[in-house]
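A single protein chain has been removed from this complex, and every other one stays in its place.
Chain lettering (A and B) follows the sequence in which the chains are written, and residue indices restart at 1 in each chain.
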Amino acid sequence: MSIKNLKMKKMKKQNEKNIFYDSSLKKRHASAKRFKIFAMSSLVTAIAFLVFFISDMLIKGLPALQQTYVQVEITYNDKSMKSPRGSVDRKLRRIVSRAAIREIPRQMQNNPQLKNTTKFKWILADDQVDQYIKGNYYKLKNKDKQKVDELKKQNRVELRFNSIFFTHGDSKIPEFAGIKSALIGSIFTLLVTMAVSFPIGVMTAIYLEEFADDNKFTQIIEVNINNLAAIPSILFGLLGLAIFINLFGLPRSSALVGGLTLALMTLPIIIVTARAALRSVPDSIRQAGYGLGLTKIQVVRDHVLPLAFPGIMTGTIIGLAQAMGETAPLIIVGMIAFIPDSPSSITEAATVMPAQIFTWAGMPERAYIEKTAMGILTLLTVLISLNAIAVYLRKRFETKW
Amino acid sequence: MVANINTLNRDNIKNITREKMKTKINVKNLNLWYGKNHALHGINLDIYKNKITALIGPSGCGKSTFLRCINRMNDLITSVNIKGQIVIDGKNIYDKDVDEVSVRKRIGMVFQQPNPFPKSIYENVAYAPLKHGIVKKGIQCDELVEQSLINAGIWDEVKDILKEPGTGLSGGQQQRLCIARTIAVQPDVILMDEPTSALDPISTEKIEALMLELKKDFTIVTVTHNMQQAARIADMTAFFHLGDLIEYDETEKIFINPKEKKTEDYITGRFG
Partner (left out) sequence: MKLNKKSNTIFESKNRSTQLKENAIKYLLIAASTISVLTTFGILFSILFEAIEFFKLKSFFYFLTGTEWSPGVEGSKFGAVPIFAGTFVITFIAMAVALPIGIFSAIYMSEYATNSIRSKVKPLLEILAGIPTVVYGFFAAITVAPLIVKVCEVIGLQASFNSALASGIVMGIMIIPVISSLSDDVISSVPDSQRKGALALGLTTAETIKSVVLPAALPGIISACLLGVSKALGETMIVVMAAGLRPNLTMNILEDMTTVTVRIVDALVGDQAFDSPATLSAFALGLALFIVTLILNIISVYYIRKFKSKYKVNSL
């Protein structure tokens, strides 16, 4: 008999002596192990999706942090004032950004000493040059490509931090497109959202927790809040369209309408978290207030609310973060127009960050893919910061009763 | 002052002349830590076959912890550290090559709160034996279920409602159902952790009578808060205090003529 067989026989004999060993258990343990591994791999898969997704966004978006600049000679004279394109050498005209060229007359007006001079300046390159430099798919004519390579050898091509993305609004010229107008639009919209949903939400929560009796009316309200939370967001857009725009006649595409629509969507979150915060204030505080002869309003306003406030704030921030990422209802109420300039009031046409991302994602030029990804990273950064603030607030003000 | 536990045990065995009691479980120097907390201090104990052994003592003395060591249920708690041996039928169940699942096949447990599964009464009893391969589905299984329910003293009450959920029974009936499913697995030892403390007096009486019947076929170790219960049904009683085994003897001797002062204090109600 081979050594392996002998070993197995020995183990079998040992196991037979061991009354706590059962051969049928082997199968069951193996099956149990498979189950555990299957469960673990599900979790790993979910996390792998997350990792894959984030890295994909980073890979696509981080290049947008940099923008290609080229150093060219610009002639500032009267001819350049009238037709700025002439201020750059003909061979380099397609290499520089149209937007940068548009700026030249204004530069000459602000700086009269430039007149009749020729200077070497670093200006923004065209988006196709930018794509070429970054190694992406590009559409450059061969002679332009050669010109860029020439400039590169002369160290006249450089990648710089893309501050334009944060200081400019949308543009039909890809290299000039930025997220500023969408950011301002988001801020306006969310201001409206909070101004409406915060007071209404908190008041509803106070009513339900402190004042309401357990009657039909209260039940109807609670059921409705549950339903509101489950309604698909796009239907809120339909409501906004039919009532705010058609019935009330509010301006389409404005932060006002968008904000009101989002406010209705955010109500359930604020109500639920505010209620939880109010509920967590121990009853002894209220009893103490009543015992001192205070009225219900005084007890709630001066004693319960301040204690519940951190929890309410946390819930509001979470609601805010959710509203910031909403797109569908805002598309229905029209907030996806092309908005190059930041809005200056809540009744002007505006767009929000997620809608801007949506618009850029639909643009044919390849340069917009970067912008979209960068916009996504910006949005995610804002959201993560908001959530981090909420978590910090929650931890900081978590009082243990 | 705690006398030397080892001499205590040997004294006991010398004194037992009535019948030769076979040792079923031999606990050797069992120590247990919950993290840093040393909960059981060097327990030495012999549990005898086909006898009811009661573990008594004030809250927190370690008797339930000790009970759970016997079927390795404490292994499920991550902060637990166990040293020592529990030898059953010649094999230390804490040896490396022992499968704790098979330990629990031979050592069953009934809990303080009745916990039948959300399945039918029949399934509650049949599930584990089928899984262990003790019986096959069909007549074999039906017979086992019927016999277990009879032995648990509940057959007459449930024989017509075997398909009903086990959770629909009363507290006392649920506990007897749990006993039925435990004995269906055909263990050698049944551990009971305060089996009647959550039940009314009539159910308690029924289950105590059941335990006296069951000891004919099984070795029973029970934790109880109720000293009268221990006095009523236990053959041997062990008194625990703060993680030590203070005294272990025939029940009569413990209650009528305890050797240790602590035992006497507890029994007369001076503490606990």
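Here is the rule we use: a residue touches a chain if its C-beta (ideal position, glycine included) is under 8 Å from a C-beta of that chain, and two chains touch if they have at least 3 such contacts.
Predicted model, so just to flag it, every value in this text is computed and none were measured.
**Student:** For the chain left off this view, which of B:K91, B:H132, B:H241 or B:K262 is in contact with it?
**Tutor:** Considering the complete complex, B:H132 is the one touching the chain left out.
**Student:** Could you tell me which of A:P84, A:P268 or A:P343 touches the chain that is not displayed?
**Tutor:** Within the whole complex, the residue contacting the unshown chain is A:P268.
**Student:** Thinking of the whole complex, not just what is shown, which of A:V148, A:L241 or A:I346 touches the missing chain?
**Tutor:** Result: among the candidates, A:L241 touches the missing chain.
**Student:** On subunit B, what residues meet the omitted chain?
**Tutor:** 71, 73, 76, 78, 101-105, 108-109, 111, 113, 115-119, 127-128, 131-132, 178, 181-182, 185
**Student:** Spell out the interface residues on subunit A facing the chain that's missing from view.
**Tutor:** Its contact residues with the unshown chain are 28-29, 31-33, 35-36, 38-40, 42-43, 45-47, 49-50, 53, 56-57, 60, 199-200, 203-204, 206-208, 211-212, 220-221, 224-228, 230-239, 241-243, 246, 264, 267-268, 271, 295-297, 321-322, 324-328, 331-332, 334, 336, 354-355, 357-358, 361-362, 369, 372-373, 376, 379-380, 383, 387.
In this section, only the chains that are shown with their structure count from here on.
**Student:** Cα centroid separation between subunit A and subunit B, in whole Å?
**Tutor:** Comparing mean C-alpha positions, subunit B is 59 Å from subunit A.
**Student:** Quick check: in the complex, which residue numbers of subunit A touch subunit B?
**Tutor:** 14-15, 18-22, 24-25, 28-29
**Student:** Taking the complex as given, what residues does subunit B use to touch subunit A?
**Tutor:** It comes out as residues 89-91, 93, 95, 97-99, 101-103, 105-106, 131-133.
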